[in-house]
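Below: one structure, written as structure tokens.
Now for chain A:
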Amino acid sequence: MNTTNNALPSPASDAEKAHPAELPVIEVSGLCKEFILHQQGGTRIEALRDVSFHVNAGECVALYGPSGSGKSTMLKALYGNYLPTSGSILVRCSGRETDIAHASPREVSRLRRECISYVSQFLRVIPRVSTLDLVAEPLLAAGCKEEEALRRARNLLQRLNLPERLWNLAPATFSGGEQQRVNIARGFCRPTPVLLLDEPTASLDAMNRKIVVELIREACARGCAVVGIFHDDDTRTAVAHRSVIMHRPGEQGASSLHGKG
Partner candidate 1 sequence: MNEPLPVLEAESLTRRYGERLGCRDVSLKLWPGEVLGIVGESGSGKSTLLNMLSGRMEPSEGRVIYRNACGTELDLHALSEGERRRLLRTELGYVHQNPRDGLRMQVSAGANIGERLMAAGGRNYGKLRATALEWLEKVEIAAPRIDDIPARYSGGMQQRLQIARNLVTGPRLVFMDEPTGGLDVSVQARLLDLLRRLVRDMGLAVVLVTHDLAVARLLSHRLMVMYHGEVVEQGLADQVLDDPHHPYTQLLVSSILQG
Partner candidate 2 sequence: MMTLQQDICNDTRKKTPLEGYNFAYLDESTKRMIRRGLLKAVAVPGYQVPFAGREMPMPCGWGTGGIQVTASVIGEEDVLKVIDQGSDDTTNAVSIRRFFAGTTGVETTTHTAEATIIQTRHRIPEHPLNENQILVYQVPLPEPLRWLEPSEKETRTLHALEEYGLMNVKIYEDIMRHGAIAMSFDYPVRVNGRYIMSPSPIPRFDNPKMHQCPALQLFGAGREKRLYAIPPYTDVKSLDFEDYPFEVQRWEEPCALCGARHTYLDEVVLDDTGRRMFVCSDSDACAENRARQGMTEVSHE
């Protein structure tokens, strides 16, 4: 197989220098994912082959590669949304080490509740729920008091310039950019040790993109391990400490780029 893949151990990044003794928060090793489509005569689609990389606390790592290279699949596997065929995904947080690739649904649930925030590309929610409640929901689920949760939700929506008149409406009728900002607020509302971002700035204007960049940097500054897919190079170079280069399986394994840009 590919021998050039991921250069672990990598040269220390800024964040690693700050926390030299700590193990990476996320450690992906030899991850493979194959889809078998039983509806199409058992066609096999290989999405990930032997992907390995790690993310330290306070570090932002971008998944980078052409479409079809498995960036989204990788991110979904990190969230426990896709079940890898082989390999492991270690997540270390709140004093525990969990292998998401092999953990029970209950453990993954706990990990999501306590450690992982996820900003998906699309907002998938109950149609009727108000924006404010949606943003506060992950906090409430984690046991935060309602008042505090709503306060934080308001702050974040304000910062993302979502007009206040929209806060009590359900986001179903919002524009793409507005929905995306609701989604971002929902993901950033809770200060978790791990943050996964799936094209968070895709439908945002320059001003809001800048705010998201700020939010990501703040997350890193407080020690959050961030993994993201960024559709534009500007945002990526602005936030990522490193990039993991993804290839279509069979072309070349994932490799790590270091430093900004």
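Candidate entries met the following condition: all candidates are chains of the complex that A comes from, given by their letters.
By definition in this document, a residue touches a chain if its C-beta (ideal position, glycine included) is under 8 Å from a C-beta of that chain, and two chains touch if they have at least 3 such contacts; residues count from 1.
Just so it is clear, the structure is predicted and the values come from calculations on it, not from any experiment.
Only one entry among 1 or 2 touches chain A in this complex, and that entry is 1. Of all residues in chain A, those touching candidate 1 in their complex are 35-39, 76, 80-83, 105-106, 108-109, 124-129, 140-141.
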